[in-house]
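Notes for the one structure printed next.
With one protein chain withheld, the remaining protein chains of the complex are depicted in position.
Showing chain A:
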Amino acid sequence: MSSSRPSRASRRPRPAAPALGLRGTLLFLWRQLTSMQTALILLMLLAIAAIPGSLYPQRNVNPGLTDQYLQENGRWGEILDSLGFFEVFSSPWFSAIYLLLFISLIGCIVPRVGVHLKQLRSTPPRTPAKLTRFTGYTRQELPGADADALLDRAHAALRRSRYRTERLQERASRSITAERGLLRESGNLLFHIALVGVLVCVAAGHLTGYRGQITVVEGSGFSNSLTQYDSFEPGAWFDTSELPEFRFTLEQFRAAYDEEPTSPNVGQPLSFEADVQVTTAGQEPFAQTLEVNKPLHVPGASMYLLGNGYAPEVTLRDPEGTVVAEGPVITVPTGDTGYTSQLVIKAPDARPEQTAVVGYFLPSGVIDEQGPHSVFPDLWNPMLVVSVHHGDLGLDEGVPRNVYEVDVSQLEQLTGQDGSPVLISLEPGQQIDLPDGSSLSFDGVRRYAAFDVAHNPFEPWLLGFALASVAGLILSLFVPRRRMWVRVTEADGAAVLEVAGLARSQDPALADDVASLAQRLSSSIDHHDGPEGPQPAQSSTAPTTGGRPS
């Protein structure tokens, strides 16, 4: 951003507010906004404003946790919510900060681009009259040296080191003014412009992309249409009719876990693999194995393996003998190492009353004094532990319900003849006839995989701008910008050579480079053996703008 002048208005007390007028006020505000101090403050604000986003659960990242926090914190939670603390990164205050920052950035960059373009075409500035106060100042008297040859050599040497040079005829001397490192400013501008590009691409990606979650049980398929998604978030400008055509079947899902009993990480997952058979428009069907970090890419969509679980196959018959629920039921892992998964079957068609089966699926079930639980995530001893409830499931009210949850407090639990609740435990292949005449059978277990399907057409652009910004950053930090001057004055048959440099950035090597140029120039002169020979070099140690004490 522009190197700032401290704003005079804020420093000096104004006797009476001068009439700035509307235009003046706007200009004043604009200058303030694009000043470096403002940019600095906005940067710090941006850093501080981002922090709550890591401390409070964010609705777009983890909606469940957000709701839980709201429930647990009552009034305080509501206040935070109204202030946007659960949607920090889309909140008005966060947006205001980064938008102001980018406006400030653009306001600062645009004039600098103009200045820089002009500078690229212009010649280096004139050699200062007095070189003594510049870095590495060296003065040598070279008796009998040819001034023209000296200047030619200096010119050639500077050109070789990729300096832009200009020869100047001065009143009593001649000089070369040279400049290098304009790439530093080019890099700096590239960095900032590319950052604007990054922001634009992020916004454009949000508007034109889409993302959805799907769950697929082994042996079944998915075709890319809206109805097949568990959830779907289209960008504002995304037309859902443009969903690309593709279908796939989940042939098999494999999970491997650390089974070494002595291992400290027993039960930790080792690999997840999903074999899919994919069909896309205009392509031969092909097979692919998806893993974490190995997504599937088809035109217009990418698919990522993000989760998995068990889908026990069950058959539920009501007391009249009608099959009211059948097939694999997706269960929700509770998050323990044994992969205990919650199971809910809703049978609204059951007669005489609607029925819900609620309980757990245990991949490696054990029933001991702790009650039923699972000791390992793999299918060592699959077991269903469920209870049966009757009553109105509340599905007819037209309110959308979570299919993985049911409120059993309004239902009546099935009891045995002694009046105690019936707790059913089943192994694959088993069937149980219940006291009310209904029956439940556990036919087998399949696995399911959860995928995210997403597309963001601006991702390649985003990456391009990000890489361009790093390239600019590297140039702007590590290319030294400097000026170098060589002056030759002819006096009494001797040439007086003066060399000096000016660092326009951190440039520790400048003094050495000046010295070595002077050395090379003076030693290249075949001097006539004068009585004294060349004068010893005098070095000055003037402070430089680069901040390097010599």
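Keep this in mind: contacts are C-beta pairs under 8 Å (C-beta built on N, C-alpha and C of every residue); 3 or more make two chains touch, one makes a residue touch a chain; residues count from 1.
In the analysis below, contacts and distances are computed from a predicted model.
Choosing from "Chemotaxis phosphatase CheX-like domain-containing protein", "C-type cytochrome biogenesis protein CcsB", "Branched-chain amino acid ABC transporter permease" or "NADH-quinone oxidoreductase subunit N", the protein name stored in UniProt for the chain missing from the display reads "C-type cytochrome biogenesis protein CcsB". From the options A:Ile106, A:Leu270 or A:Ala287, the residue with contact to the unseen chain in the full assembly is A:Leu270.
Checked against the hidden chain, the listed residues A:Leu20, A:Val61, A:Ala156 or A:Leu207 yield one contact partner: A:Val61.
Of the listed positions A:Met36, A:Val332, A:Val408 or A:Leu434, the one in contact with the omitted chain in the full complex is A:Met36. Residues 1, 3-6, 36-37, 39-40, 43-44, 46-47, 50-51, 53-55, 58, 60-61, 88-89, 202, 211, 258, 263-265, 268-272, 291-295, 302-304, 306, 452, 454, 456, 459, 462-463, 466-467, 469-470, 473-474, 477-478, 506, 508, 547-549 of chain A touch the missing chain (whole complex, contact as defined above).
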